[in-house]
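Omission of a single protein chain aside, the complex is shown with its protein chains in their original locations.
Chain IDs A and B follow the sequence of writing; residue 1 opens each chain.
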Amino acid sequence: MSSLIREPSDVSRRRFLQVMGASMALASASGCHWETEEILPFQRRPEGRVPGTTRRFATSIECSGVAASLLVTSYDGRPIKIEGNPLHPLDRGAASARSQAAILDLYDPDHSRGLVQAFEGASYPRSWKEFDPWFAGHMAQVRARKGAGLRILSEPSSSLALASLRTRLAELHPQARWVEWEPCARTNKIAGSKLAFGRALRVQPRIEQVNTLVCLDADLFGLHPAALANARAFAARRRPEEAQPLRLWVVESSLSLTGAAADQRLALRDEQILPFLLALEARLAGGKAADGLFLESLADELLAQRGAALIAVGPRQPAAVHALAHRINANLGNTGKTLLYSEESDPAGVMELGELAREMEAGAVETLVVLGGNPVYDAPCELEFRRALRHVPLALHLSHYRDETSRACTWHLPRAHALESWGDCASWDGTRCLQQPLIDPIFPRRTPLELLGAICEAKLGAPELVRACVAPGASDEQWKKILHDGFVEGSAARPVEAALASFSVPAPAPRALAKELRNGELELVFAPDRNLYDGRSANNSWLQETPDAITKMTWGNAAIFAAETAAALGVEDSTLVKLKLGTRELEVAATVLPGQATGSITLHLGHGRSAAGLVGGLEQENIETVGFDAYRLRSSDALDRAGSLEVMPTGKSWQLARTTDPAVTDSIGRKQMEGLVEELARVRTLADFRKEPGSERESEHESLWNKPVAEGVRWGMAIDLNSCIGCNACALACQAENNVPVVGREQVIRGREMSWIRIDRYFTGPERSPRVRFQPLTCQHCESAPCEEVCPVAATMHSAEGLNDMVYNRCIGTRYCANNCPFKVRRFNYFNYHKAIEAEGAEVQRMLYNPEVTIRHRGVMEKCTFCVQRIQAAKIHAKNEGRAPADGEIVTACQQTCPTQAIVFGDLADPKSRVARLHAESRGYAMLAELNIGPRTTYLEKLVNPHPALEEHDG
Amino acid sequence: MSEAQGALHSLVAEFDDVDGVSAAARAVRDAGYKAFDVYSPFPIHGIERSMGLRATRLPWLVLACGLTGTVLALFFQWWTNGHDYAFKISGKPLFGVPANIPITFEFTVLLAAFGAFFGMFVLNRLPEHHNPLFENERFRRATDDGFFLAIEARDAQFHERATRELLQSLTKHTVVACHESGESRALPVWVRASMAGAGALALVPLAAIVAARYRDSTQAPFHLIKDMDSQTRYRAQAANPFFADGRAQRPDVAGTVEFDRFRTDPALLTGRAGEAFVDQIPLSVTAELMQRGRTRFAVYCTPCHGGAGYGDGLVAQRAATLQEQAFVPPASLHDPLVRARPAGQIFDTIRNGVRSMPAYGRQMSIEDSWAIVAFVRALQRSQNASVEDVPDAERGRLGTR
Partner (left out) sequence: MTASATTKVRLDEPYHRPLLIEGAEDLASVTNRVCGVVERPKPPRAWYIAITISGSMTLMLGAMVVYLISTGVGVWGNNAPAFWGWDIVNFVFWVGIAHAGTLISAILFLLRQKWRTSINRAAEAMTLFAVCCAGMYPAVHVGRIWVAYWLFPVPNQMQMWPNFRSPLLWDVFAVSTYATVSALFWFMGLVPDLATLRDRATTKLKRVLYGFFALGWRGSARHWQRFERAYLLLAALATPLVLSVHSVVSFDFAVSQVSGWHTTIFPPYFVAGAIFSGFAMVVTVMVPARELFGLKELVTLRHLENMNKVILATGSMVGLAYATEFFIAWYGGNPYERFTFVNRAFGPYAWAYWIMIFCNVVVPQFFWSKRIRTNLWLMVVVAILVNVGMWFERFVIIVTSLARTYLPSSWGYFKPTWVDVCTFAGTIGLFFTLFLLFCRFLPMVAIAEVKTVLPAAHAHKENGHE
């Protein structure tokens, strides 16, 4: 997939004669006969395998030591789509955008395909056959020295199998040390709980119990390891029929998904959150009226909601803030009701990365085995990890990609993809998840378990080891059950009693920065990217091109400024600025975003990879890096934020590949936009709704012709804006399901992105505390679709079931339909965006395609089909059983993965169907109904629940 | 001046101005000539009256063409969109006049214009690249500033001398005779040859198409621009040269368990409880199940075991006639030993085979296997029944007392 995105960008640069030649070649090379397809069945078909049908397997994938439980669809034994595991207690069928995108990595041509040994500056391809005996010999020597000089650098993992190997390693190599590094670790949380309780504890929020949810820089619905479950619970508590609907208070420096969903949001500089919380605690303890109406009202509500409130703190906040939050929660009696504590893995006895770096510099490390991770890229900059590695005679890096670290080590070992691996891991609630492969490694790749097994001469192979560790003494039947479910039932961690220790938090010296912005004392906040996380997904073109939920930015990051800050510093949107921290400088793009705290600048991690691959950037092959590498400014003493930032505008302009905003920079546009948004993406306060439930709907005007009455099924959709949190999961699901191509940065800048479902994001209200509206937009399959009547060749028409069908091979590409579509959901193939994948040598990449969906070529229009292939599959299935498909049996890709179940699909003709009932709901309205196009999608108003006092204060 | 070789065509008088030729035209008309004509570099107004010409029928032709256009266009649009290729477009009626007006109008104009243009030339008998008048050098002024009047020899009144005198009396220029040219009016040989050649060449592609139409070919049809017709996604059981076995479909990974196709009941899956075979069919035996069993039995079992299960299926018979030594004759299902077997064992045999009987586990579902077991049980019962087994009501029909 990845390399295909180079194509269009090249085209613009391609020289003319080449093209002439190419076109001639194209004509001749392709031959002039129909291609003949051959069918290759198995001699002995495995039981339960029916050609042309899909099968599903439960497995899981681990990120930062937390599992996501997945259900993977496999076609002909090829995994083609990742969904959430419906049985899993937390995920319940939902999967995050990043989990779903993992399928792309499996077939990514950059995903490492062989061993590489670096020797005297040159690198040589190697095979395991060569490696294994040599390595065994080497390890024997190491063992003779009791493992002196052996260091294992690993990502934190919740795998029991890995743990068991680790203990065995300790026996075999007593001198060896185990090191863990994770750029976005939970260090602060653990430290906080230790401060509050003297032990490492993990907070298990029980949002279904919460009436007042306070998030201090905590992105519960975005980056939190249990975001899916949190979001689902949140959405459930927001339903208008809820007697006591939840109110969400957010205090943060930069808009997060949680902040976007907030009823009351306060943009506060990161470093101001500790003072804020101190003030709050003081006020709750009956102290005098603290400063600020916000804090006042919050305190009152917290007191009123004793035992039904929850104060959550984000991982970036220092230990003190976490400790305070624990204490407040305890004092308000929330503990045990709105949140539970469970054991958190305590990294005690694990070596710090810094210590390791020093050892390496000192030459004390002879053999360094790096299991995953990419420290050369993401280690604190002052450690100079790349330089340190030069002092290590033998450094092996087991990784998915031949990344920065691999290239700095003496050996790169290809790591098997999660869908090729046996393993185990635990989800946030401690549930033990299984990892079973869906396909034998496509290339000779290995898992950390296998490599570590080799190091400590494990007797068991990976599958046996996993079984032995996860389900010792389980019968075959029980084991099969576990594999079938994908997790061990009822293995969630038990809640533990947490006794509060007494501690005091000194108030930090307040800096009077809020008012006048003193350059050089600005705050720089490092946040993991919502799509690329810490950078591990930087070579995933799907995630690169999925617009960031808030900034709507693709292909790169930018330093986020508040309008005030930008004005004060003379920084403009889409320009380059220089960020200076002490002696370190970095030139990055700047963007201005509402809801950003004044004086606080946020920069997302995970971009600017120099050796990610053809997508994320590869210096060695002159493929420019995407975005800017924030790690260059990130040092151990300021992993989360730095307080002494200096910003210097350079005046150079920089194109940001955004999918919306750039068009609306003029006052007229903004005014119109704000006017329209009230109509298009409707928001009302819960109070208003309760007073007057009906949302006013545009009366359809009288039709000029008598519309034919549709009989039979009428497929339709309902999207609840009240539930949507803009997490992009649906976008990824659609991309994977429908073979939606990636077009690349230049094309996105030209406005030619191909996404079939896009999430419109609007800001309204005051710049500092904007109201954020998300609106997922697919084809509305209008009853009298404007696109159909204008197509000169009838390439788009209505199906018997009322779908607005797009007939690709009839389309000649006049693009008239797209002009006439008021929703602009139609996408045109300006080039053949699949060219690279159809080229020779891309056989593996092609395995990703959903065989049930046509691949569209250049010159044809395409758009959301309501997943017609899924509709047909369900209908066939039902027909085989001699019945009609039941309501809820047909599930579109976007609906399936939506964690908050904001999307519902079904038959409008059946009044009992869920979708029909939602269409009838009082919150329902159709977009642009006044155009008489009769959209088949009904949106349900978003209801916000602002604090009365603050509401009138704002308005 | 062409010397008179061919027959006389006409007598031509030349004039200097409009008045002269008009006057002459009237005179000739009055003299009762019909087959005469006036030639001028531009249309002379009123000349048709002077010559006594009738108005042209052209307008009627044009009207006819126009109306044809209207009808054709309307009908065609109705037939295509309203009838032959009727599709729901924007929820509009299949046929609505307003949307068809523009094209109807354009087509009307088009055909009418054709009528006017071609009608004019046809009625004028043009193109006529050769005409005896062209032989006359001076006549070329007819397209510049000369005016001519020619009386043709075919006119009934034509009498060479009298006519010449009449004309001469009208003009000061000398009247000249115009003769059919001697040289044939046919095109030169090379022109005809090349035209014939071109015509022949034009037929070649047509002939090729016809030939192709009626010839069988092992080759795939021609397909120049493949567009989306060549899809690179791997459909079911497609080929993928990347893998050693050349298949795009991959085998299952050993030890994995598929989702929602997972059952634990050992009796159902293996026909055993612990080590021993179960004797109860672990499904509820219903009429449907029996029916299913009968059809499955007919498909999978009868070839060897025979319709009634006596091991006399077609295969067995054939083997017997061929006296195949190696062939192990299928067991009769009514053999006491077989009848004694517990249901689970029969199930196991079906799933995993026995002796030369192959395993059918891969080919049929667990339920189908049990259905067959149920049917076999019924079969066995039926072949070993006593009168007591028949309900009293039915006995009469057995004809036994």
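Convention: a contact is a pair of C-beta atoms (placed from the backbone, for glycine too) under 8 Å apart; a residue touches a chain by one contact, two chains touch by 3 or more.
As the structure is a prediction and not an experimental result, all values here were calculated from the model.
**Student:** Considering the full assembly, with which of the depicted chains is the omitted chain in contact?
**Tutor:** Touched by the chain not displayed, across the whole complex: A, B.
**Student:** From the listed residues A:467, A:634, A:761 or A:798, report the one that touches the chain absent from this view.
**Tutor:** The single option touching the absent chain is A:761.
**Student:** Out of B:9, B:92, B:292 or B:377, which is the one that touches the chain we can't see?
**Tutor:** B:92
**Student:** Given that one chain is not shown, which residue among A:506, A:712 or A:792 touches it?
**Tutor:** In the full complex, the listed residue that touches the missing chain is A:792.
**Student:** Just name the one of B:7, B:53, B:162 or B:276 that touches the chain not displayed here.
**Tutor:** Considering all chains, including the one not shown, the answer is B:53.
**Student:** Out of A:299, A:597, A:860 or A:891, which residue would touch the omitted chain in the full complex?
**Tutor:** A:860
**Student:** Contacts of chain A with the missing chain: which residues?
**Tutor:** 8, 11-12, 14, 16, 19-20, 22-23, 26, 660, 662-664, 666, 668-669, 672-673, 675-677, 680, 747, 750-753, 758, 760-762, 775, 777, 786, 789-794, 810-816, 818-824, 826-832, 858-861, 928, 931, 933
**Student:** Since one chain isn't shown, list which residues of chain B touch it in the complete complex.
**Tutor:** Residues of chain B in contact with the hidden chain: 17-19, 22-23, 25, 37-51, 53, 56, 58-59, 62, 76-77, 80-81, 84-85, 89-90, 92, 96, 99-100, 102-103, 105-107, 109-110, 112-114, 116-117, 119-121, 123-124, 126-131, 133-134, 139-145, 225, 227.
The rule is simple: only the chains that are shown with their structure count from here on.
**Student:** Go ahead and note the Å separation of the Cα centroids belonging to chain A and chain B.
**Tutor:** About 51 Å separates the centre of chain A from that of chain B.
**Student:** List the residues on chain B that touch chain A in their complex, please.
**Tutor:** Against chain A, the touching part of chain B is residues 85, 87-93, 96, 219-242, 245-253, 255-262, 264, 266, 361-362.
**Student:** Can you list the residues on chain A that touch chain B in the complex?
**Tutor:** Per the stated touch rule, the residues are 27, 30, 32-42, 44-49, 51-52, 55-58, 71, 75-78, 436-440, 463, 477, 480-481, 483-484, 486, 705-708, 739, 783-786, 788-789, 794, 797-799, 808-809, 834, 837-838, 842-844, 846-847, 849-851, 853-857, 859-860, 934.
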